[in-house]
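What follows is a structure written as structure tokens; I'll ask about it next.
Heads up, one of the protein chains got dropped from this complex, but the rest are sitting where they should.
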Amino acid sequence: MNTTAYQRMTRDQMAARVARDIPEGAYVNLGIGLPTLVANHLPADREIIIHSENGVLGAGPAPEKHLTDPDLMNAGKQPITLLKGGSFFHHADSFAMMRGGHLDYCVLGAFQVAVNGDLANWHTGGPDAIPAVGGAMDLAIGAKSVFVMMEHLTREGESKIVKACTYPLTGMGCVNRIYTDLAVIDVTAEGLAVVDCVPGLSLEELARLTGVPLRAMLETRD
Amino acid sequence: MNTTAYQRMTRDQMAARVARDIPEGAYVNLGIGLPTLVANHLPADREIIIHSENGVLGAGPAPEKHLTDPDLMNAGKQPITLLKGGSFFHHADSFAMMRGGHLDYCVLGAFQVAVNGDLANWHTGGPDAIPAVGGAMDLAIGAKSVFVMMEHLTREGESKIVKACTYPLTGMGCVNRIYTDLAVIDVTAEGLAVVDCVPGLSLEELARLTGVPLRAMLETRD
Amino acid sequence: MIDKIVPSAAEAVADIRDGATVMIGGFGTAGMPNALIDALIAQGARDLVVVNNNAGNGDTGLAALLKEKRVRKILCSFPRQVDSQHFDALYRAGEIELELVPQGNLAERIRAAGAGIGGFFTPTGYGTQLAEGKETRVIDGRHYVLEYPIHADFALIRADRGDRWGNLTYRKTARNFGPIMAMAARCAIAEVREVVELGALDPEAVVTPGIFVKRVVPVGSA
Partner (left out) sequence: MIDKIVPSAAEAVADIRDGATVMIGGFGTAGMPNALIDALIAQGARDLVVVNNNAGNGDTGLAALLKEKRVRKILCSFPRQVDSQHFDALYRAGEIELELVPQGNLAERIRAAGAGIGGFFTPTGYGTQLAEGKETRVIDGRHYVLEYPIHADFALIRADRGDRWGNLTYRKTARNFGPIMAMAARCAIAEVREVVELGALDPEAVVTPGIFVKRVVPVGSA
């Protein structure tokens, strides 16, 4: 697949790229899996407040192992710490923060994102798959900006950015920006716009891999 | 009016009569005005928890004047104290307690109660009257038992217990029991049933004064 | 560094525009943000829509704002009080619009706005004048009225202690509408008795997490 002169970003490079776009003072929810890595790359000189759906604002990094507290976990059930200024609240209040539009950003993993911003990330729809949705649908419709973070291509080399999702939807038209190991792409009313991509990868090659129309961001800025 | 050999109850006697019916452990909201007096007559050997709509459970008696705290008031804006075991909460939680059916009793004043339990206590409907409803409609539909406490007759000698309310309604079919200065009357599916009345007042005389069918409670007990 | 502390009430309310919807905390005088209201009076915005439980007491605070004819419309549950003379005069003269809302519906509509709920079925008010013309529905044999959220541009509230992240605690029954109004407004401004260091508030006892608060103004004791 990878015959041209570009390097795909590592997972940590992707996380660092996402982290760069999160400003001081933002309230952010990081989804389970790949998005969790973003926390490790937030610049130390920015105060950013991490929300976890299970009732905490101001989630801090994992504690040293011997300080793990089974009552202090994130949504992925990983041990966390609480920053000064953090707070605890119950589930209805926690999801009021999402649904009510109080979170500035959420970062979600995805199976597929469609050109219109439709998101599929909760269920493969396979007949033997046990469905589980968690807070994904609430985050998808709730945060002011919904970032998706995923590999650009499946293991089989198919684009996860698609004309229309074939997996069951998490939310309709909800994605604002897509971070992949190849590029950063905005979902706009006029279609997908490439913000940047890895060195050595041309827009033409990216569009060919992706299989849907892409344009460069600058061309469409007014 | 008062030519026969009975005495109307005083306001304090009425309050004591209501208080007698409130059991240990009950959660109770006392409306503004006459019902507030009930607090003074709750037996000291019963723990009864007073709810006030402005966000307090475990409201205690008024403090000595020099200990008044402007941040600790009841719904009538009168200074109160907080009992051990009391708690504070916000308005949405306070009304969830009512609407969600968590209060055992509320005691409300009234302009009129109809034979079907309709309650009118918030607005005379007069053209120059400024309407104000407060929490009355929430209490009317919320408490498990809704007690009304009022004089039996208006100053003009008309019964406040009526076939149908002529004043605007607070709630439909919501009243369970009526305490007046003449009698205690239950609202039942078969009509009004007199639980007890002041000594010397016959059921016939009470029915005549009230102007709607009344029957004695015992006759209808099955 | 996140710093929501604003040194003066005047600065905190400077961007409230003519025509804005402004929620004002307080039940009677408890929790009334007097410093913010005084600053709003001095600031000059007019044609305001105000949401408060009452319609002003005496000659200060909200009553003074009304007296200055700066309020086009008020949503409240209990305008009529012994000392609501300024509202009464405006209302009788047809110079202010009143939307009278049962107190629990007022609280729940405010909470719904903060929680991203589009509407809800409430039993309160069913069959009364205050539900006239509203959609109704029978659910599980009970009658309900459909009510919609109340959103606001600004919320002016009074809290007890606050920190630079905007976390708040309240004092006794002065809590009342503060927490839900903070959720429902695009910009919540809290005057506080005392600003404390980040981390000084017990994370278990924070009542309003900072995510709901944009500005914190230290004003000392009321």
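Labels A, B and C are assigned to the chains in the order they are written; within every chain, residues are numbered from 1.
As a working rule, contacts are C-beta pairs under 8 Å (C-beta built on N, C-alpha and C of every residue); 3 or more make two chains touch, one makes a residue touch a chain.
Predicted model only: the values in this text are computed from it and were never measured.
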Not-displayed chain touches, in the whole complex, chains A, B, C
Out of B:14, B:96, B:149 or B:214, the sole contact with the unshown chain comes from B:96
The one of B:82, B:150 or B:214 in touch with the missing chain is B:82
The listed residue (A:36, A:112 or A:170) that touches the chain absent from the view is A:170
Those residues of chain A that touch the unshown chain are 52-56, 69-73, 77, 82, 88-92, 94-95, 98-99, 123, 128, 130-138, 141-142, 168-172
Against the hidden chain, chain C presents residues 108, 112, 115-123, 137, 139-140, 142, 144, 148, 169-172, 202-205, 207
Those residues of chain B that touch the unshown chain are 24-25, 27, 47, 49, 51, 57-58, 82, 84-89, 92-93, 95-103, 142
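Definition applied: only the chains that are shown with their structure count from here on.
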Nearest to the mean of all protein Cα atoms is the Cα centre of chain C
In terms of CA centroids, furthest away from chain A sits chain B
Dist(centroid_CA(chain B), centroid_CA(chain C)) in Å evaluates to 29
Rounded to the nearest Å, the gap between Cα centres of chain A and chain B is 56
So chain A residues touching two or more other chains come to none
Multi-chain touching residues of chain C, meaning two or more other chains, are 111
